[in-house]
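This is the structure, below, for whatever I ask next.
All protein chains but one are shown at their positions in the complex.
By letter and in written order, the chains are A and B; residue numbering begins at 1 in each of them.
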Amino acid sequence: MILQTQGLSRRFGGLKAVDDVSFAATENTVQSIIGPNGAGKTTFFNLVTGAIPPDAGRILFQGRDVTGLGPDRLAEMGLVRTFQRTSIFREFTALENVSLAIRSRERRNQALFLSRADEHRISEEARSILAEVGLTGSERTVANNLAHGSQRALDVAIGLASRPKLILMDEPLAGMSQGDRSRIGTLILNLREKMGLTVVLVEHDIGMVMRLSDRITVLQHGQVIADGTPAEIRENADVRNAYLRGSFAA
Amino acid sequence: MTVLKQCTHRAEGIRVRQPLRPVHVVGFVIVAAGAFLPYALESQPYLLQLACQAIVAAILALSLDLLMGNTGLLSFGHAGWYGLGGYTAGLAAKYATPELLIVLPATIVVACVIAWITGSVLARQIGKSFAILTLALSQIIYSLVFVASAWTGGEDGLQGIPVPTLAGFNIVAPQTWYWLLYAVLIVSLLLALYLRRTPLGRAWLAVKCNSERARFIGIAVFRLKLIAYVLSAALAALAGGLFTTFNGAVSPDALSWFESGKILMYVVLGGVGTLIGPVLGGAAFTFAEQYISSLTDAWLIYFGGLFVLVVIFAPGGLFRLVSMLWAKAAGESKEVAR
Partner (left out) sequence: MLALSLALNGVVLGSILLLFSLGLTLIYGVGRIVNFAHGALFSAGALAGAWIANSGHSFWLALWLAPLLIGTLGLLLDWGVLARIRDRPMVDSLLLTFGLALLITGVLYQFGGRNVTMLQPPTGLGGTVTLGALSLPVYRLFVSALALAAVAALLFFLKNSNWGLRVRAANDDPEMGACLGIDRETLMHSVVALGAALAALAGVAAAPIFTAYATVGDKILILAFMTVILGGLGSLRGAIVAAYVVGLIIVFGEGYLGGQVALMLLFALIMAMLIRWPRGFFGEGRTE
């Protein structure tokens, strides 16, 4: 269990957005969290990534209690996230985007000098990360000029520079064309296969979710209503009811 | 088009080997020409005086761009640092020693300390609060001048500052002043340009481009803002110290809103983040101001009007305009990183 939540809860005013959610992610798998709008997915995500503190419950990462830690601390520990609205450094080249993240990891950001050897090593590492996400050839393109799908991939690459163990993706397929979707899908599988990462996604695209995931958790009204393999979820009556109620509009 | 997003410097990488481009040659020629100006102006001491003022303005503009260009933070009270430097240097020269090698470093240290203290609170605020507080801070420094008017001369300003010395030599001749100021400008500019290409400089640019993600990848956003804030204050204070010792006097007017506005104008007109643009903007503006204010005393109206027009219609500043024209003329493809 690389990531676990125990009885996680968060309310906003009178609304219990996340209600006593216990969740577990196994290492080196792809896990998805789905649910109708308003199910609490985004809030759950924000809780786990340290963006907001929970009212109750615990979050455990690699067995350690990380409840209440902020996103930068979590990133240091190996828990990284990507953003729904692609968040990259638009004025830098793709290579620079990743090099920047690597230098951050190495705490070199206040340095006034970097040796030739270090520079070389860092850009080589950046190149290989870009290759993992399929951006070879685009290293010297300014990020803002990359295609939409490539920018999304760059967003992931920046996260990868922190050498994470777990990567949390907030609707990685949102707003993508069909071609880009399958590309990101391949990227996600690649992260699990080649890089040995654990990926947890929040997504609306049920088709892709079914195809990519080892395990799916379904939320509704802030609570877990089902949890299992794609096949199990497909057969699950509660999940089908939630769909039929018509609140699964993507 | 907006004021801040005109990053016209290359975002390519640290120490990317840049071949000697025509731009570099032109730059070198201009810098060399500038050094020879005193000879050209031998018969016009008034113009040389004005040129010195222009250089001080250029240094001030550079200092503000160090803050705005690197972090995206706006300071509406930058003249406060200028004034602080001026009064500190003036007081030191008058009551302690006129030796610049002591006075100027002392001025920088004082500015750094105060900037560090105030910046520790200010740099944590959101952009708008920061802007408001910088204005307030400059008013506080202004108030300080009046509270200590027994020393600072209050409304009348600080006068009777003795002729300064540099390593024992009196600096009296305008030419000497010019070269001293010019050297400070060129060295600061080169350092600022160099800083761009260091990891620190890249991190600053990252903060300016996307501070949220910067924080997420572990960049110490607050600390970087603080460093930029202190550096810009120190340079502005140095400019103030130099001007005051050159001028022999300093008055509270140096700390006014209007002065802060002028510095902002230099930077916005020149192009935020371009470093060279604000330097040229500051110099050009000083000459323009002299000329225009001799024609009309509705100077403030024109200035305010120009400010408004620039923000609305040319927020990237003239530098961007010129560099676009240059790129066209040289037939280069658009290499300006958006």
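The rule is short, and it goes like this: a contact is a pair of C-beta atoms (placed from the backbone, for glycine too) under 8 Å apart; a residue touches a chain by one contact, two chains touch by 3 or more.
Everything numeric in this text was worked out from a predicted model, so none of it was measured.
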Partner chains on view for the chain not depicted: B
Residue among B:Val31, B:Leu47, B:Ala131 or B:Ala249 touching the omitted chain: B:Ala131
Listed residues B:Phe76, B:Phe243 or B:Tyr266, member touching the removed chain: B:Phe76
Touching the absent chain when the full complex is considered, from B:Leu101, B:Val121 or B:Val163: B:Val121
Interface with the undisplayed chain - residues on chain B: 2-5, 72, 74, 76, 118, 121, 124-129, 131-133, 135-137, 139-140, 143-144, 146-147, 257-258, 261, 264, 268, 298-308, 310-312, 315
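Operating definition for what follows: only the chains that are shown with their structure count from here on.
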CA centroid of chain A to CA centroid of chain B, Å: 43
Footprint of chain B on chain A - complex, ascending: 71-72, 75-76, 81, 83, 87-93, 95-96, 99-101, 103-105, 107-114, 119, 123, 140, 142, 144-145, 158, 161-162
In the complex, chain B residues that touch chain A: 5, 7, 11-15, 195, 198-200, 202-203, 205-206, 209-210, 212-220, 223-224, 227, 337-338
